[in-house]
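Quick one: this structure, given as structure tokens, is what I'll be asking you about.
A single protein chain has been omitted; all remaining protein chains appear in their positions.
Up next, subunit A:
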């Protein structure tokens, strides 16, 4: 009798091991092919938005750096072609490039119409945008074989074009708060578009993306961090330029930065609670946002000492923020690496600004693109550290692919392998125990 009890316990133990083995299949990470695709699209699409709106503002103002911005806007479009080619091949990529790269030209139509107050020209530009939305919406639906439905594609493209125009129109009307609200909304829409598009692509080609999804909780986290980090960089560069020029919209860029800080804080709160979020906010503001503005003030006042102090502050921030991230992620993001990455970002911000001040616009926007892209590396590294820290929260496959198999067929089919496997195991294990007992 005792033996039977033992045998049963052993069997239970073995049976219980089975599900845990299944769960441990592949560690939780943000670095999956599906998530990578989404991050690539995050970067290219959001950068397109930033450069398009910046170009329209600069062009309307006839700012000396407008041509440099245009060049980068065009380069961003060109950079999308290889991404498309890697998924859909050269021919589709060529078709994509024709449609997409050309649509940037409409920006000039709107700017000219606004400058000359020409309603006719405005209507023509709007019509061209409508055509682009139709053409590109169809292209995406066809390319994804309907995984991104045509209507949904067109709807989201139209919304994006509307965002760009909202930013521009409010800017022209000197309604800067609305303009920067539209900027923030439109910026975030690009990440929604990226999610929809990357999800459609990985669903269409599961093998190519190793059966990984683009919308897992881990991929969502990475994308959210991408958005927060890159928006910060875009706003910081814009804030410093506008501050240096003492543009009428300067205070509204700083307003947008404050709004962004609040959003970032909320994201940290959802991960690490209110206390951690409050701590984050202070570190983020004091020697960072404030110091970036101090760099501008020092430049305006030609105060070398103040500039040095501001740089020292940024250095302090890199250390403080690196320490914060290392502590928060419980060392999953090592402190040194974090500080190094943050400081590299600060250097890119400073370089973009300094090159802008010295009127080397081509170099400034080269640095801008580099620095912008760098933020997506931060999203990846930080996201991965957080996911590794909280595997339960970001475990993959939290949603099953198929409905559960809720019958073992025992009532209709006796040929169940599981039963026989279990029996085999049972026989083996009990045999072993009986054998040992005898010996």
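Here is the rule we go by: contacts are C-beta pairs under 8 Å (C-beta built on N, C-alpha and C of every residue); 3 or more make two chains touch, one makes a residue touch a chain; residues count from 1.
Basically, contacts and distances are computed from a predicted model.
A.B. asks: Between "Cytochrome b", "Hydrogenase/sulfur reductase subunit alpha", "Class F sortase" or "ATP-binding cassette domain-containing protein", choose the name on the UniProt record of the chain that's been left out.
C.D. replies: Looking only at the record, the undisplayed chain corresponds to "Class F sortase".
A.B. asks: One chain is left out of this view; which of A:290, A:327 or A:393 touches it in the full complex?
C.D. replies: Residue touching the chain left out of view: A:290.
A.B. asks: Of A:205, A:300 or A:315, which one is in contact with the hidden chain?
C.D. replies: Within the whole complex, the residue contacting the unshown chain is A:300.
A.B. asks: Looking at A:251, A:319 or A:347, which makes contact with the chain not pictured?
C.D. replies: Residue touching the chain left out of view: A:251.
A.B. asks: Counting contacts across the full complex, list the positions on subunit A that touch the omitted chain.
C.D. replies: 243-246, 251, 254-255, 258, 261-262, 265, 278, 281-282, 284-286, 289-290, 293, 296-297, 299-301
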